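For this view, one protein chain was removed and the others were kept in their places.
Presenting subunit A:
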């Protein structure tokens, strides 16, 4: 196969974004680990956020751990991975600001799944980028907790020309 060897970026055993350097990208879904539609939606959303970041910024996936950490923070934050219901199913109980704890933990786990580094190094990278990346809600403009929020985000997107030309 021509080109550099592919690098598989694996989510928690359910999905991955396959990137072949200098060639193209795809999202691979592991059907043996995806058991219902809601989980499928979350995995696809998670991986599409990585794809979105790949397209909108110069993301150095392979040699810059902070870039990887940032995209994983955003994916955990915006995909629904860390919803209250999902955390309760994982027996992680918490309410006040628990979403942020979940995002930090799951971003760290995602990094450890694809990089041969220590947990401390992964956690440090997440901590360094968290403030910036947690508050980066593109392309939604908000955290899409459910369909209502997603619908409002889409409405704002469709209204963007009017919005930016009148402020």
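The rule we apply is simple: a residue touches a chain if its C-beta (ideal position, glycine included) is under 8 Å from a C-beta of that chain, and two chains touch if they have at least 3 such contacts; residues count from 1.
We adopt the following convention: contacts and distances are computed from a predicted model.
Its UniProt record calls the unshown chain "Synaptic plasticity regulator PANTS", which is the correct pick from "Synaptic plasticity regulator PANTS", "thioredoxin-disulfide reductase (NADPH)", "AP complex subunit sigma" or "Trifunctional enzyme subunit alpha, mitochondrial". The chain not shown here touches subunit A at positions 1-3, 20, 22-26, 53-60, 66-67, 70, 84, 95-100, 129, 131-133, 135-137, 141, 143, 145, 148-149, 152, 155-156, 159, 162-167.
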